[in-house]
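Before I ask anything, here is the structure I am working with.
All protein chains but one are shown at their positions in the complex.
Order as written gives the chain letters A, B and C; numbering starts at 1 within each chain.
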Amino acid sequence: MSDSNTTLADLRDLVRRFVEERDWRQFHSPKNLSMSLAIEAAELMEHFQWIDIAESRSLRSQPQKLAAVRDELADVLCYALALANELEVDLATAVRDKMVKNAAKYPADLSRGRFDPPQAQP
Amino acid sequence: MSDSNTTLADLRDLVRRFVEERDWRQFHSPKNLSMSLAIEAAELMEHFQWIDIAESRSLRSQPQKLAAVRDELADVLCYALALANELEVDLATAVRDKMVKNAAKYPADLSRGRFDPPQAQP
Amino acid sequence: MSDSNTTLADLRDLVRRFVEERDWRQFHSPKNLSMSLAIEAAELMEHFQWIDIAESRSLRSQPQKLAAVRDELADVLCYALALANELEVDLATAVRDKMVKNAAKYPADLSRGRFDPPQAQP
Partner (left out) sequence: MSDSNTTLADLRDLVRRFVEERDWRQFHSPKNLSMSLAIEAAELMEHFQWIDIAESRSLRSQPQKLAAVRDELADVLCYALALANELEVDLATAVRDKMVKNAAKYPADLSRGRFDPPQAQP
């Protein structure tokens, strides 16, 4: 079972069951979940707070640190899935639609190696 | 194409291609991506900043507001996928492993309707 | 010694000395400090994650919970002061200038009881 054979729906079901078994939907308002998502994103960021960019790239080959970051990334994902469950949003479609918008905002040929949208470039 | 038949790997590939076509891996250090994730989570939160919990639940049936939130949720997910790509983390396994830990921390029978871990309860 | 007789410069000096005594300016790049600020803001938010709006108002009269929130608020402030130190920004002027902009964006008579800018109102 890996990213290659796990669907978004599989993970959504996993989160949904966990929440329902604990009667936690009462806490899972979209407002609260948006806070949870930001809180977990900050916990993930904490691991990168004081290190420089090169060190952050090397974290991939430090098993202990990577395991901690992986756990925080899982937390972020769990809350994103929980929010999608509450709002009844299809994530695969949402991501594909957003990538189409992103591709229009950042045309590949004009955006190579530049992070600003081309219209903002001199 | 929906959450039922889209794998995590499908979306990761979509993000990977987008990043590579723009030569953006130079910007996608884990440190930077952790900031991006937190920034997008905050943009999502902005939609819930001044409304109360009940109103946030009703957002699901307000198409215009829901579309805006859906876009922000997609942004969060895109950066989570980009970070997984950089760190070479399998998200499906990471989420499953974390849910096992969560289930140990919050046993279903002791956690029904309570958001504090049982050991923290009087 | 209270807010009535403590200047912004007093607190900035306190933070500056603390940082210099530990030779921490090497870590205190504006990029890192902006992450620290967001991380501490998230830790503060954690105390309000699962409670509703009315409960959050009543926290003022719960000494133990208030003490925890007060500590997190102090952390946020410390990093804001540290960032002002690094960027050599005068905070009193920055706040006053921003309040003038805010007053133009939200004229008092058009903004009573509404959180959207008037130009965004129907």
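One rule holds in what follows: a contact is a pair of C-beta atoms (placed from the backbone, for glycine too) under 8 Å apart; a residue touches a chain by one contact, two chains touch by 3 or more.
Small disclaimer: the values here were computed from a predicted structure and weren't measured.
Of the candidate positions B:A42, B:V69 or B:L87, contact with the hidden chain is made by B:A42.
Although one chain is not displayed, its contacts with chain A can still be listed: residues 35, 38, 42, 50, 52-53, 115. Taking the complete complex into account, residues 27, 32, 35-36, 38-39, 41-43, 45-46, 48-50 of chain B touch the chain not shown.
Residue positions on chain C in contact with the hidden chain: 1-12, 14-15, 18, 21-24, 26-27, 29-32, 34-35, 37-38, 41-42, 44-45, 47-48, 51-57, 59-60, 66, 69-71, 73-78, 80-81, 83-84, 86-99, 101-103, 106, 108, 111-113, 115, in rising order.
Just so we're on the same page, only the chains that are shown with their structure count from here on.
Comparing the contact residues of chain A and chain C by number shows a mostly shared set, over half of all numbers used being common to the two copies.
Centre to centre, using the average C-alpha position, chain A and chain C are separated by 27 Å. Spacing of chain A relative to chain B, judged by their CA centroids, is 4 angstrom. The set of chain A residues touching two or more other chains comprises 27, 32, 35, 38, 41-42, 45, 48.
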